[in-house]
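The complex is shown incomplete by one protein chain, all other protein chains being positioned as in the whole.
On to chain A.
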Amino acid sequence: MKIRVLSRSDAEWSGRNDGAQNRARFSKNVNPALHPPQHPLDVHRSVTAAKLNRILARPFLFACTPSHVDGVYCLARSRTDISLLASAAADGELKLWHLPTHSPRFQLTCTPPAFVRGVTFSHDSRRILFCTDAKLVHSANVHADYEQQPALKSQLHNYQANAGPLAAIHAHYAQPQFATASSVVQIWHETRSAPIQTLSTTIDSLHCVQWNPVETSILASAASDRSIVLYDVRAKLPVRSLVLKMRTNDISWNPIEPFNFVTANDDHNCYTYDMRKLTSKGALTVHKDHTAAVMSVDFSPTGQEFVTGSYDKTIRIFPYTAGRSREIYHTKRMQRVFAVSFSLDASYLISGSDDGDVRVWKSDRSRPLKPLFAAEREKVHMSDKLIERYQGLPEVRRIAKKRHVPAHVRSMQLTKSIIKKSAQRKERNVRRHTAADKRPKKVTEREKNIVRELE
């Protein structure tokens, strides 16, 4: 008879042999009969994970103090230093914030005091350039100690523009150049007092200009005649332009797919366009959810999502291919949001609003900010996966998708849905009562906002 009987050494298994620490041996058996039923357990865990995500959601971190006296209309993040952010207000005040300490490194007021329309860090992030209604571009040194030596404040380097009040400024990504927008787009060299190039159009005024971060000679701008204009500085003339039904307020290039850019439009939507196919065929994606004009947009450095700030006093985060936002942030005291920005590591958002505050938010509302232990990291990863896997379940979806929105947004959402329903009904009726040959061509949502394209 062949005999074998289970036998374990108690001393070995209980870790008594193993020295003073008495560390028990680890054993694993994946036999499902030894464990709770896996599928119901996963479902149960996914619901718990969704609930915990809601409970831990604390997206608002802090507001920088002391805040601006007037509304904040433009923000710029440093391209090299994760902790630096510049903000400028309508009263001509510029602040360079050191975000880890929530406080300004220095603050300046331009002379003559005028509305600061645009601010940008220079290509090497050593200087801050900001333009005002007084047709001036001021240049401040990031590393200068303006607080200790106030005399320096009155000795800022200025560039005199002659084309009209400057509405936007953006520094080149590779060379010591920057572009300003007024009635024309002008390209400046940092060492010259006059523009090196003027890109003229028939447009009366432009209010947004953005260099492409990868194709560095391409420039996107938005004009007050509701058009988006693409320039190539090698060609001097606009390469392409598209006239929309409503005005585009801001543009941001996707840093990872640099042929795509997203625009913030006055018609409450954002549109993603491919610069290679900027035709009347329309946008790649229409991003809807805001209930008022979108004032500002900024792509995450990861290129996976972008943040928008709106006139409806909320901030939203959109995955770059999604039609709907994944997140809405708002506070009771935050007024119209005119400027938003992702931080350089994509884990924070910064917003500047009409109330003069610069607020810092988490880009993932429930992710802890502290450095995580391996077990904690695994836990976070596990719960993310579970929520993703069971997102279709009503119990999980109800919890995970639910967001509290301010009353004015809620009521506007209802109004918009009524308007949309009625427009759809009207269109349906028109089509039904029109002869087949005279029926208007169906216009998709992506091309609805386009008036005409210009070569």
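To be clear about the criterion, a contact is a pair of C-beta atoms (placed from the backbone, for glycine too) under 8 Å apart; a residue touches a chain by one contact, two chains touch by 3 or more; residues count from 1.
The working rule: contacts and distances are computed from a predicted model.
Student: UniProt protein name for the omitted subunit, picking from "Dynein axonemal intermediate chain 1", "Protein BRICK 1", "dolichyl-diphosphooligosaccharide--protein glycotransferase" or "U3 small nucleolar RNA-associated protein 7"?
Tutor: "U3 small nucleolar RNA-associated protein 7"
Student: Would you indicate which residue among A:31, A:148, A:162 or A:202 is in contact with the undisplayed chain?
Tutor: Of the listed residues, the one touching the omitted chain is A:31.
Student: Which of these touches the unseen chain: A:1, A:55 or A:151?
Tutor: A:1
Student: Decide which residue listed in A:369, A:414 or A:443 touches the omitted chain of the complex.
Tutor: Only one listed residue reaches the unshown chain, and that is A:414.
Student: On chain A, where is the contact patch with the chain that was removed from view?
Tutor: Those residues of chain A that touch the unshown chain are 1-10, 13-15, 17-19, 21-37, 39-46, 48, 324, 371, 373-375, 390, 392-394, 397, 401, 413-414, 417, 421, 428, 431-432.
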